[in-house]
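Apart from one protein chain that is not included, each protein chain of the complex appears where it belongs.
A, B and C label the chains in the order they appear, each numbered from 1.
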C-alpha cells in the first residue's frame, strides 16, 4: 500500500483555488489602491469590490446592497447576533433562540449576551442531529428578538429545515439569522425565497482566502455596527476593504455555487462508501442523519479510542481529518455537538470527521478504508478502555 | 514634461511588497492548513502564525503573547476601546478621554459609547496639530477608564507626545491606548519602554495586505472579546487565522522597522522640498507642525480651490494624492482634522495630502512641483471663490 | 463612489468655463463652507440663450454638472432652459454617485438663479416664472 496525501478536512478549511488566486494576485502589487480613494487606482479597487459584491449577491439570491463584507464567518455571526440584540433591546425584546449545537461563533456570542441581560433558549437537537421547527415555534415569545439556527452543522454536516424555520419566524414576526458557513456552495440557497433575514458565510470554506466573510442583511433591516469607523461598506463596517480577499470571495462563491448538484453526484457515493466501510468496524456509529447531511461529510464515533490519537495516526498516513471542530481541537472537552446527540463523553472523544470534495478519488477512498481499520486496531490494542469494553466492564 | 506615475498616498494604503507577497504565496495553495488543525498541514500553519507574532512583538518591543491579530486597524481600535470600556464599567469607570482629531475608527467608537452611558472628553489640539499632555492630566477624573490618543495623525502626520501622555496616565492609574496605524514603521516604538498599555496597527499601511492588523495588549490586562467564537488567538479573537496575511504582516513589520532612521533621512529632504515648493503659491499654508511630523507627510491648504477637483487633476497627471482621510472622501464635510486646527471650512475643502516613501525620487518631486502650480492656476481661474478673494471680498 | 466616463470628460475638459463681462443674467448658488459654489453667466437675445459661461468651486461632479448644464441650455429658449431638471443633467452625464446628486440640483438651481437675475434686471418679478431658488440640503 503506497502512502498517499488526502485532504479530507474541507470543513476546517480549503485551499485557495487556482482561479481565485489568479483573480486576487493583481490586487497585491498592481491594482493595490484603497477602494475609498478618488484616483483611478482607488476607483479600480472599488469597481473590483462591487463586482465581487454582485457575485456574492447572485450566489445567494440577494441584491448587492444586501451584502456586507466581513473579516470572517465569526465576525458575521457576531455582528448579526449582537447587532440584532442591540436593535431589538430598544423595543424591549431581549430573548434569543438558538440551538445547542451551533458553532462557537454563535454560542459564545449568545453566552456573552446572557451576561448582558439577554435570555437565550437553546433548542435541543434529535439524536440524528436535526432541529424540529415546531420546537422553535414553541420557544418563540412576545419578547423574542432573534432566532439563529445554523444551516448545516460543521461537525456532523446535518442540514436543518431552514425554510420551515424561517416561515415560522416570519409568521411570528421574529428576525431569522442563519450561520451558513458550512452550507454555502454545498446546498442551494436563495435567501429571498427562503425568507432568510441574515446569513453568515466564510470564504475559506469555499476556496477563498481565510479572513474574509460576508453577512447578508435583508434590505430594510438596519443593524447597528459591530466595527465603527470609516465609511466603508456604506458606513456599516469600518476598515479599509481587503480588496484581494474580497475579489477572491466573489470568484470563489461563483465557482462553488455553479454546479452544486453535479458535485454532490460525484461526492455522495464516495462519501457513502466511506461510511459503509468504516461502519464495518465493530462499535462504531454514524453521527448525524445519513440523508439530510452535506454530501462530503461523514462523522463516525469509534469506541475505545481517542480522537486526537486517531488524527495523528491518520496524518502519519497522509490523511488530513478532524475530530470535532478544528477550532476547539486545543480543548480538552469533547465536542458539544456530539454530546448534544446524546453520546457519552468517552464515545464522543473517539470520533472522526471526514469532509471530502471531488478531488478525493475512488482510489483515495480505498486507501482510507485500508488505513483506518489498521489504525483503529492499533489504538484499541493499547487502549485500557477497549480492554474493559471487551471484558464487558463499564468504562465511564 | 513627460507624464509620470507617482504614488504619493502611502498614508491611505501601500502596495504589498515583493518580499511580503513571496512570504504569503505558499499559504494560499500549499501550506493552506487551518492553524487549529492537529495534522502537519495545520501545525505548519500555526508555526507560521507564531513566527509572525514574534516578528510583530519584536518590532514593538513587546512579547509575542501580547500580540493579537485582528482584521484591520479599525477592529483593533474598536476592540481596545470597547473592551476597556466594558472592563472598566464594572468598576464604575465610565469616562473616556480622546482627542478631537482621532481617526474615525476611534471617534465613531467613542460616539457609540456615548450613546451607551459613557462620557467622553475630546481634548483639543493646537493650531499645529499637537496635543498638550497637560490637557490630558487635567481631564483625568476618578472615573476615567481610558485615555486613547493617536500616535501620529493620518491627515497631517503630526506625532504626539505619547511617552509623556503614557506617563501621566500611569501616574494617575488610567489605561492608555494609542492608535499607531500611521506611526508603525515610521517612528521608533517600544511599547514597554514607552508605557503603552494597548496599541493598534494595520498591515496595509506598511506593505502588508489590507484586512490584517494587530492589537498589542500589555500582559496582565485581560480585555473582553470583541469577536466571540472559536479558541483562536488564545481565545481572545475568534475566526480562522488569516495565515497568509498574518505571515505577510510579520515580514512587513520587520522590514518597515528595520531602518526607520535611514528611510527618514532619504524622505525628509524630498518632503521638505515639496513643502517649500508648494508653499511658494500664494494663499497656501502647511497644516500641522513642520518638525513633529511623519517624514513622508505633507498637508497643504490651497485657498480658492476644492480638494476633490485637485485630486482628480493630479490623477490625470499620474499623481495619486489625497485630500483628508481616504475613508471619508465620499463625504461632503471637510476633514474634521483640518477643522480641529481652526481652519475655515472653505480652506479645509481645498487641502491636499501627499504621503511619500523612498520610491518617490527627486525627479518625481520636480515633476510634482511642476504639475501642482499649473493645476492650481487652472482651478483658481474657474473658481468663483478665488475671484472674490482677488476682489478682497469675503467668501464664507 | 464612481464617476462615469462622461463626468470625468466634462470635469477634465469643462465646456463654457469663464465669465461674460456684460452678462444679461448672473446667478450664483451654494457656499464655500459646503464645498460647492456655482456661478452662471447668461447672454440672452430674443428669449434665446445665445451664450453661457460658468465658474465653479467644487468637486468633480460640481464642475461636470455645471459644464453639462451649460451645454444643455446653450442656444435654447428660456422656456427650454426653465425646463432643465437636475435629472436631465444626471442622465446626460450617464449618472452620478448618490452622494453627488446634490451637485446636479445645484447646477439646475444655478441656471434658474441666472434667469431670475435676468428677469429682475428686466424689471419683471422672477418668482412667478422661475420659482423659488432652493439650495439643496446636504445629507
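Note that a residue touches a chain if its C-beta (ideal position, glycine included) is under 8 Å from a C-beta of that chain, and two chains touch if they have at least 3 such contacts.
Note that the structure is a prediction, hence the values are computed from the model and not measured.
Judged over the whole assembly, touch between the missing chain and the shown ones holds for A, B.
On the side of chain A, the interface with the absent chain consists of residues 304-309, 312-313, 316, 329-334, 344-346, 349, 381-387, 395-396, using the contact rule stated above.
Contact between chain B and the unshown chain involves residues 38, 43, 46-47, 50.
Operating definition for what follows: only the chains that are shown with their structure count from here on.
Taking the mean of the C-alpha atoms as each chain's centre, chain B and chain C sit 39 Å apart.
In chain A, the residues that touch at least two other chains are 38. Counting partner chains per residue, chain C shows two or more touched chains at residues 1, 60.
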